[in-house]
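What follows is part of the complex, with its chains left where they were.
Think of it as A, B and C in the order they're written, each chain with its own count starting at 1.
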Amino acid sequence: QDLKPVKFSLDWTLQGNHAIWGLALKNKYFEQNGLKVSMDRGYGSGDTVVKIAAGAYDIGFTDVNSVIKFNAENPDRTVLAFYQVFDKTPNSIITLKKSGITKPADLAGKKIGAPESDSSRMMFGAFAKANSIDPASINWVTMAPNLRETMLVQGQVEAISGFSSTSVFNLISAGVPQDDIVVMSYADNGLDLYGSVLVAMPDYIAKNPDIIKGFVKATISGTVDLLKDPAAGMTAMQEIEPMFDTKLETARLAFLMDKGVLKSPAFDKNGLGYVDPARMDLTIKTNSEVYKVAAPAAEKVYTTEFLPPASERMPPK
Amino acid sequence: MKNLVELVNVSLSYGKTLAVSDLNMTVAAGSFAAVVGPSGCGKSSLMKLVTGLMPATSGSVLIDEKEIDGPVNIVGMAFQNPNLLPWRTTLENVLLPLEVVRPERHQFRAKRKEFVERAMDLLRIVGLDSFADHYPWQLSGGMQQRVSLCRSLIHQPRLLMLDEPFGALDAFTREELWDVLQTIWLERKFTAILVTHDLREALYLADKVHVMSNRPGRVVRSVDTTEFARPRDEHTFIDPKFNENVMELRAEIRAQRLPVDIKTTTAETTP
Amino acid sequence: MTRFERLGSVFLPVLLIFIWQAACVGFKIPSFVLPAPSEIAIALWDNLYIIWFHSSQTLLTTVIGFAVAVVFGALLGILVGSSRFAYSSLYPMLVGFNSVPKVAIVPILVVWFGIGTVPAILTAFMLSFFPIAVNVATGLATIEPELRDVLRSLGANQLDIVRKIGIPRSLPYLFASLKISITLAFVGSVISETLASNRGIGTLMTQASANFRVSLVFAGLVVIAAMGIAMYVIFAIIEKRMTAWAVRGTTFGVGG
């Protein structure tokens, strides 16, 4: 039969959670839905949004906060989210026990390291407001993403911002005992925001509703498989990328499930991909406040049109 | 006979230095001209003017009765400095003109063997056949000069320009090469212009010897030597008329050099 | 000719900018892929002070790193060009070192020297010394033995030969390498700033790109290019004075 080709970009190098699509590929869920998907690694959520908007890729996996920001900056070329993958943002401030910082209020006047493009850094204003810190008191130090953990360990900064799922494991790789790592996640500290989504251009979606539907179905099947048997997911990923570090990624995946990102009470109750309009509105509003732009209309940011009935997207028990 | 080369009121200045001024000279087609004159008087400049390597500042240079406006392509030239290409062997240096001039450049691949033979013949005449695969820097000064001479002859140019081609050679090699050159010239009857400091050389080889004044150079005297029968040989040297001519030219050049003479003499007291 | 030349150095860039603008408008290239020159100009104008703030830092680190590179590169070139042992033992290592993208080394510098100016200077230096060393070494290695003999016959030592013959003779190529190296010095500074700095065009660019302000990114690029050209003009003037003897071309017919 004639499968429809789809170019799919992830948000970052292959990580444990990407096994959703690793399994969808391996178990032929894409093919069953009439799709021939080529999956590429990504170079950051912001970059993935641009590549979708520029037409370099058809579908992308990226942080919804990046989507909102891009849409606000480019009102005549917005991208549209059509499936919620992460129920919670992994945005966090991470620090080490020796810094003496235990709660957000301790951050006032501290040196925090992060790339300019880090979404946690960009959203920090909202986090600061929710926790009554003066954002102006923070001394930001700009650095490349993979320098963050090194700088933190070396003591050149007192905290870093970023995805907990990335930084925690980098710190462990750098030899920091897990007990010494302090994570202050935004979601758990007054900013109950959504995380990463699947996106595409509105006109692509309008022209190819079947592709979108099929992609969502395959994603759900992959997610279910992954939640059931993470080890199988890791094997699937290693077949795609020989360098895939199964042990590390198993731990990362467990972390994402444990922290309510990939596996959450809301998803358990309402099915995978569920979006609570009130929470999404908060996400949009928070972003628009941080970037001091007019909040884009919710329908310009996401659609639930392509979600199958809840019964078809329940995660395994 | 037509003039192949004609210089009419030519001057040449390099910036502020006036090298040649109001120079008039003609060289008949098929004749052999020699140019003599004090050092720095503009002989090499004259050669560059005639070949079109340098544009005249004023006046006109005519080749084949047409005014030139760039390098002419009927020339074989041996520069005062051998100017061999250091990345080419002796043989390759000699072959160079055949890779460039028409029509040989188009036949170069096809006729390569023939051309190499021609080059080797020339090298043999100047005694350098065993150095064919040496590089220029492996040759002595005089050897380089002989290679340069071969290079100017290989493509059998209609106009041969030689700027002191024998300056670095011992008397015997030199005289031998005079005869070689004369033989070739008698055979092919190309037009030749020879710059030299050796008055005997000039008189022996040329039909007409032009004496140039001190800088800015002008032709102040032209001596016709057609009266000496060709081919010339040792007997020419002992012809009293020949030696008379040498003396005459000597006197002429000495007269031309006077201004510098004075300067030098006054300076000599200084050190 | 000179006027014609000067015209050329203005006309060609203008033409190119025009084509660029036309392409952006004609093919509707989205501005976050490649902004049109007009948009870049606007971004430049709107952010003049910020750009000045960042570019002055970049210029500073670049110039310092480059200056160190000139001295070190020339010395290294002299060493490699005058000793066969140094040539055969250092050259492969230098090539190996330079094949490595410095992006991977900057983090180490940052760990050792902290974030900011020092790593930027060091990166600018590391990227730019090699072309200088290579050209100086080649200049020395290809000195005609005849010229060298002039000095040797006077009992000159190796250093004399390098100073009196090596350096002057390789000057045209030293200047050639400066043109290559200054561009690399800029690239080095900016890369280092991109990875770890709070000030500099590199910082400005990452910041702008994080905010999807691509025309500001390109405004940064334009400023770097402009600074590169400014440095080039300075060298060209010095070069013209110092190497006139080597470019005494002819003025008649072919050539020129």
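Heads up, the rule we're going with is that contacts are C-beta pairs under 8 Å (C-beta built on N, C-alpha and C of every residue); 3 or more make two chains touch, one makes a residue touch a chain.
On a predicted model such as this, the values are computed, not experimentally measured, just so you know.
In this entry, the protein chain formula for the full complex is A x1, B x2, C x2.
The rule we apply is simple: only the chains that are shown with their structure count from here on.
When chain centres are taken as C-alpha averages, the shortest distance to the whole-protein C-alpha average belongs to C. Centroid distances built from C-alpha atoms place A farthest away from subunit B. The chain pair sharing the most C-beta contacts is A-C. Computed from the mean C-alpha positions, the centre of subunit A lies at a distance of 85 Å from the centre of subunit B.
The distance from the centre of subunit B to the centre of subunit C, with each centre set as the mean of the Cα atoms, comes to 48 Å. Of all residues in subunit C, only 30, 32-33, 107, 110-111, 114-115, 194-198, 203, 206-207, 209-213 touch subunit A in the complex they form. On subunit A, the positions that touch subunit C within their shared complex are 46, 50, 53-54, 69-70, 73-74, 77, 115-118, 122, 140-144, 146-147, 150-151, 154, 156, 291.
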